[in-house]
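Got a structure here, written out as structure tokens. Questions coming.
One protein chain omitted, others in place.
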Amino acid sequence: MWQQIVFWLCAAGAVASGVAVFRVDSMARATFALLASFVFAAVTVLLVDLAYLGVLVLLMMIMEMVIMVLFMVMYMMNPAGLMPMTMVHNQKGALGISAGTFAVLTAVVYLVDWPSSGAARPADPAHALGEAIMGSKMLVMIVVGLALFATIVTTVVLATHRGRYDRYGDRLDRRSPDDPVRGGVGR
Amino acid sequence: MSMGGFGGALLVVALVAGVLGALYGGALLVRLGRTVTGTRPFLSGHDPAEHAVSRFHVRWYTLTMIFLAFDMEMVFMYPWALVVAELGTKAVIEMFVFLAVLMAGVVYAWREGALRWT
Amino acid sequence: MVEQAPWWSALLLPVVLAAFAVAAAMFGSVLTARTAGTAPGVAAAAPLRSAAGLLVRQRRSTLAADALLWRAAGVVLLLAGVLASLVTPLGRWSVGDLPVGVVWFNAMEVVAWAAVWLAGWGGNSAFGLSGGYRFVAQGVCYELPHMFALTTAAIGAGSLRVADIVAAQQQLWFVVWMPVAFAVFLLTVAAMAFWPPFDHPLGLDVAGGAASELSGVDRLVFLAGRWALLVSGSGMAVALFLGGGSGPLLPGWLWSVLKTAAVLAALVWAGRRLPTVRMERFAEVAWLVLIPATLVQALIVSIVVVAR
Partner (left out) sequence: MDLTARLLRWADIRPLVAEVPGGTWARLAVERLARERGWRVAACPAEANLLVVAGTPHAEVEPYLLRVWQSMTAPRARADVPSGPAAASALDAAVAELHDPARQRDHAASAVHSGLDPEMADRDADRDGLALDQLTVPLGPVLPDWPAGLVVHTVLQGDVIQSARVQLTGLAATRAADEPVPAAAARLDTCARVLSVAGAHDAALAARRLRDEVLTGQAPERRLQRWAAWVRRSRLLRWSLAGIGRVDDADAPPALAGDALARLHRAAEAVSHRHDDPPRHTDAAQWMVEALPRLLEGRELAVARIAVASLDPAVETLAHTEVADG
């Protein structure tokens, strides 16, 4: 019974905060409305007894949304929404596309004859996940690891204004780097 | 209780809401006066020339991107901690090779000065 | 040995946290009095008197403040601080013994990222803004070492359930063979609760930073949330590394209380002695010293676990 109540509260909350993302003027509010939406979604995941997944969504989304807000504030005009503005462009088209997508997805949910899994539910899904990562899904993890490494390198290449040649000299022969703000290791 | 003990969390949320209500309500009862609005933020005795809420230049934004990439490892590492004892040496090697690859990325970033304020 | 406590134990959770916080604040105040050369008896009441002052204080809101987000900061911080303790056992009982308790604790701690940033942003103040951003920088530096310290304890027990981690320390406390993880955990608990020496987000150099425009009950709630985080972190340090409620003679709950009090006292004491750690300088240390150190610690622990 109470699971039903919590589910519907979260469902309504997730949709409402999702709508709020496009209705508010401020980048900070938009980002945290999105975060609220994720939190509601995470609770529904907890309701179906996927404890690890639900808590992980909470953990990751909080961190990621806070980082997102840094960038939203940094790069968007008028981040606090102190001047009136709108978060949407091409309002009619966007509305049509989203309504259509919603209708299609809802239809799929109800019309497709979803198969039911014959396998028994693992006692501890997190444990099963661990086994999968180390076993059959090993390749996925390794590929993800390399992709993350590539992400770090690309990010650094693209985002840093000064590289090692600016810091250590053209021959990389300076003993301590020359930086505008001193750091903690290396000098 | 279903939901794996998270029912307690809901109860705590309700309880903290009660505590907050009591604090704010108590403050409402004993306060000296109504809330003052429109106060200028403190700026060493000056009036602010601009609204502070602006495009804040985050000097360490590369660091946040490196963090985002690195923290994906959490997704794997928490479940991995559950099975490492059973799966043995293979699991240890696989995970720490994975982490070593990421760490190599961090060392590269350090050399490029990406861990410093620009 | 740790079990799910009856539902009404949730009612006690805020009370226990508040008791720890008030006691620790009094302890800090007495230490200050000792350095200042004044009577410790008077100083002990100072935290309560400070709270009384904040209650009667007229509230304020700055020009063009984002009041919703700003007030939400304190509320969310306090909520997260209390919820972080949901999984922390007190002796034999824990309010919510979640199968993924360790991850839950971590998730509740990072709520502070959002809360402190919001407190800094919402007030529309240059100093506040600076403080809020400082905390996110701090979080980015400390979350990974913190997470590796948590994981190390989980590897040692082969479980993410705090009860199992406590049970795994029956023979030997984890602090004995995971000293680096324990040290980093304490360090990062202080950093997550922006407790000195990691109090740069509320630094004096930016007139109180993220909290610089908070006044009255808003300030009280925000600071209470910070205390809740610190106490929760100390309690978790006891459960993960100091054997939880295990100990001779005394009942388990009393051991939990004593150990938590000791950890908390150590954090309060150390915070007063050390100069503030600024992220612009510490970022590299966190990434190139703390993370590798915790990784090596996790590697050693996993080798031991596999060999066992």
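In order of appearance the chains are A, B and C, and numbering begins at 1 in each one.
Going forward, a contact is a pair of C-beta atoms (placed from the backbone, for glycine too) under 8 Å apart; a residue touches a chain by one contact, two chains touch by 3 or more.
Here the structure is a predicted model, which means the values were calculated and not measured.
The chain we do not see here touches A, B, C in the full complex. Considering A:48, A:97 or A:181, the position touching the chain not shown turns out to be A:181 (whole complex). When the omitted chain is restored, the residue from B:6, B:24 or B:56 that touches it is B:56. Within the whole complex, the absent chain has one touching residue among C:14, C:196 or C:225, and that is C:196. Contact with the omitted chain, checked across C:250, C:274 or C:296, is made by C:274. Screening C:81, C:139, C:156 or C:216 against the full complex identifies C:216 as the residue touching the chain left out.
Considering the complete assembly, subunit B touches the hidden chain via residues 29-34, 36, 38-52, 54-59, 117-118. Take subunit A: the residues that touch the chain left off the picture are 74, 78, 82-83, 161-162, 180-182, 184, 187. Residues of subunit C that touch the chain left out of view are 31-33, 35-39, 42-43, 46, 49-50, 52-53, 55-60, 63-64, 126-127, 130, 133-134, 196-197, 199-200, 203-208, 211-216, 219, 271-278, 280-281.
Quick note on the criterion: only the chains that are shown with their structure count from here on.
Chain contacts here are complete: no pair of chains fails to touch. Contact tally for A-C versus B-C: the pair with more C-beta pairs in contact is B-C.
We define each chain's centre as the mean of its Cα atoms; on that basis subunit B and subunit C are separated by 13 Å. A separation of 25 Å divides the Cα centre of subunit A from that of subunit C. Of all residues in subunit C, those that touch two or more other chains are 64, 66, 98-100, 103, 121, 124, 133, 136, 140, 143, 160, 280, 283-284, 288. Contacts with at least two other chains are made by residues 4, 6-7, 51, 53, 56, 58-59, 64, 66-67, 70-71, 74, 78, 81-82, 91, 95, 106, 110, 115-117 of subunit B.
Those residues of subunit A lying in contact with subunit B across their complex are 2-3, 6, 28, 46-47, 49, 51-52, 56, 59-60, 63-64, 67, 70-71, 73-76, 79-80, 82, 124, 126-127, 129-131, 133-135, 138, 141-142, 144-146, 148-149, 151-153, 155-157, 159-164, 166-167, 177, 179-183, 185-186. In the complex of the two chains, the subunit B residues touching subunit C come out as 4-9, 11-13, 15-16, 19-20, 23-24, 26-27, 30-44, 48, 51-53, 56, 58-60, 63-64, 66-67, 70-71, 74, 77-78, 81-82, 84-86, 88-89, 91-92, 95-96, 99, 103, 106-107, 110, 115-117. Those residues of subunit B whose C-beta lies close enough to touch subunit A in the complex are 2-4, 6-7, 10, 51, 53-59, 61-62, 64-76, 78-83, 87, 90-91, 94-95, 97-98, 101-102, 104-106, 108-118.
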